[in-house]
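Scroll down for the structure; my scribbles are underneath it.
Omission of a single protein chain aside, the complex is shown with its protein chains in their original locations.
Per-chain numbering from 1; labels A and B assigned in written order.
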Amino acid sequence: MTKTAAGRFFEDYAPGQLIRHAVPRTVTTGERALYHALYPARHALMSSDAFARACGLPASPLDDLAAFHVVFGKTVPDVSLNAVANLGYAEGRWLHPVWPGDTLRAESEVIGVKQNSNGKSGVVWVRTRGLNQDDVPVLEYVRWVMVRKGDLSAPAPETVIPDLAPAVDPSALVIPDGLDFTGYDFELAGEPYRWGDYEVGEIIDHVDGVTIEEAEHMMATRLWQNTAKVHFDATHRPDGRRLIYGGHVISMARALSFNGLANAQVIAGLNAGAHANPCFAGDTVRAWSEVLDKAPTSAPGVGAIRLRLVATKGEAGVLKDDAGKYLPDVLLDLDYWALMPL
Amino acid sequence: MTKTAAGRFFEDYAPGQLIRHAVPRTVTTGERALYHALYPARHALMSSDAFARACGLPASPLDDLAAFHVVFGKTVPDVSLNAVANLGYAEGRWLHPVWPGDTLRAESEVIGVKQNSNGKSGVVWVRTRGLNQDDVPVLEYVRWVMVRKGDLSAPAPETVIPDLAPAVDPSALVIPDGLDFTGYDFELAGEPYRWGDYEVGEIIDHVDGVTIEEAEHMMATRLWQNTAKVHFDATHRPDGRRLIYGGHVISMARALSFNGLANAQVIAGLNAGAHANPCFAGDTVRAWSEVLDKAPTSAPGVGAIRLRLVATKGEAGVLKDDAGKYLPDVLLDLDYWALMPL
Partner (left out) sequence: MTKTAAGRFFEDYAPGQLIRHAVPRTVTTGERALYHALYPARHALMSSDAFARACGLPASPLDDLAAFHVVFGKTVPDVSLNAVANLGYAEGRWLHPVWPGDTLRAESEVIGVKQNSNGKSGVVWVRTRGLNQDDVPVLEYVRWVMVRKGDLSAPAPETVIPDLAPAVDPSALVIPDGLDFTGYDFELAGEPYRWGDYEVGEIIDHVDGVTIEEAEHMMATRLWQNTAKVHFDATHRPDGRRLIYGGHVISMARALSFNGLANAQVIAGLNAGAHANPCFAGDTVRAWSEVLDKAPTSAPGVGAIRLRLVATKGEAGVLKDDAGKYLPDVLLDLDYWALMPL
């Protein structure tokens, strides 16, 4: 009888499968305004058409993470509706700016499966691509999730674990066409610090905190058409709390990182990411960053900086305990490449 | 002294009156984005310009219910500011798509009045039309409300009860110009079920639930410029609770119905509707549908399906008690025509 999608279970995935995700989405200046209302986003390139033009772009693109959330949201009904945990990200690259008016869709290829020893769940790796209305890829990334088995008697598949790069090689980063930071206006951007001012190992405490509200994280998560029940239904968990979409924490931390990294304008690569602990309404989220690496790029005046972005309810600069386990206050540990003026 | 509108009372209405409602409104991609942030709306035709073009439309129209809410909102100051209850809807038809950039206004004709036997209130029937900037009607519907008398000594008017159709005849449904579902992409739309797969009498449990927040229902209700005090002012009711605009529940239930009715893309007719019980913040809203009827249409590949859409805090499939009274968990019982691919 049921016409309702129950989502895929672990035994439904096999390496080589191609999943064309449902519900393409046209993103507009409406999504852009909501992004600025939901997060304290201030990076000038994503705030001002005039600033973007002065940097060689035809207009201000949609925030890189908004594009990521839209693409990610499309994958949820096919990839993570029955997920126990979102385990990691790798090999993420932004390939083309998303402009207001673009229509995004998403496709994923299953690239790995490994049943857990308990026989009740397994890990699935997918490589997801977002494409615009002209079938131009706008971003791609690998993520892996732990998914429940629906039929516990289904045989374990042959284990396939993809060979993933520990980080995106900076030479593989894609710079938006035309991007040119040689005439960059630091005063208008909000901070004087250029690529050369950051040192590997440097820790930046972004100082500000935001207390999270239910209405806000649900609006964000719906805007990306992410359908995971735990984010919306207070009756879903025994404790009556709604689990906040990890992407909400990513965007909140990235926006907070303006204060100290105002010139890290473009997100170009996603090396790794862990949602270390769940986030709930009422939590006050803070952020800090660590400079992990730096690299030149081929674009005029543009350098790449590799950053660890940590969202925390606690203090800056501390991440794991002596056993290597994330401290309970840590919400997110994200490793990404950004583009800055030299 | 007062320049503040107190709203009309029962004795202020007479059959034949034409009310030209105030404050025209230009709707844009901003309203569209907010609709997707406030409701888990995923119907592809209202989500993607590219999908809409592949279905013969010039672009993705504003969600049919968003157009309804804008028109409805304009009528509130003139029709329901002193309403005791919103009693019903009938003969609703969507007549023309609303595109971002359109400006909507509304007009109502009083088509019936009946004073209650208690002499303190009465029922008023109005037929409302929404029109765009070119004076093209975009939708029309009848609703009736119970309105308080302002002057209890005002004489009872002659009773006029309009003769309303129990349902919109499917031959009267207006199909958007150009709509063609012959090349419909079911995979991209999210579900494989076509018009022929639904049987009259079939019940669909839409499974998902959303816990309602004050900030969200107030933002929605303001967005439609609905001014009814009970939605915004926690001091208005003795219990300190804000009554949620019934249209918020309609849109929430319709959006939840994606899961099982993803291909019921267009709302074309509103046959009836009852706000069975009030909804408050903290309620977790679920939805289920019953297939009431099916009919062909003249458009290529397009069938009409008549659906009962029920919003509930309880379980799917149950509606009324033995005495024919709505169960206390039931929030909404809506009867509408949608358009689906054959």
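Simple rule for what comes next: a contact is a pair of C-beta atoms (placed from the backbone, for glycine too) under 8 Å apart; a residue touches a chain by one contact, two chains touch by 3 or more.
All of these numbers come straight from a predicted model, not from anything done at the bench.
When the whole complex is considered, the residue among A:D135, A:D163, A:E187 or A:D322 that touches the unshown chain is A:E187. Screening A:T28, A:S80, A:T128 or A:N271 against the full complex identifies A:T28 as the residue touching the chain left out.
From the options A:D12, A:E213 or A:D329, the residue with contact to the chain not on display is A:E213.
Residues of subunit B that touch the chain left out of the display are 1-5, 20, 22-26, 28-31, 33-34, 77, 100-101, 103, 105, 133, 213-216, 218-220, 222-223, 225, 227, 229, 232-236, 242. Annotation for subunit A: contacts to the undisplayed chain at residues 28-34, 36-42, 44, 47-51, 60, 100, 187-191, 193, 197, 202-211, 213-216, 259-262, 282, 284.
One rule holds for everything that comes next: only the chains that are shown with their structure count from here on.
Between the two copies, subunit A and subunit B, the C-alpha superposition involves a rotation of 120 degrees in steps of 5. Taking each chain's centre as the average of its CA atoms, subunit A and subunit B sit 36 Å apart.
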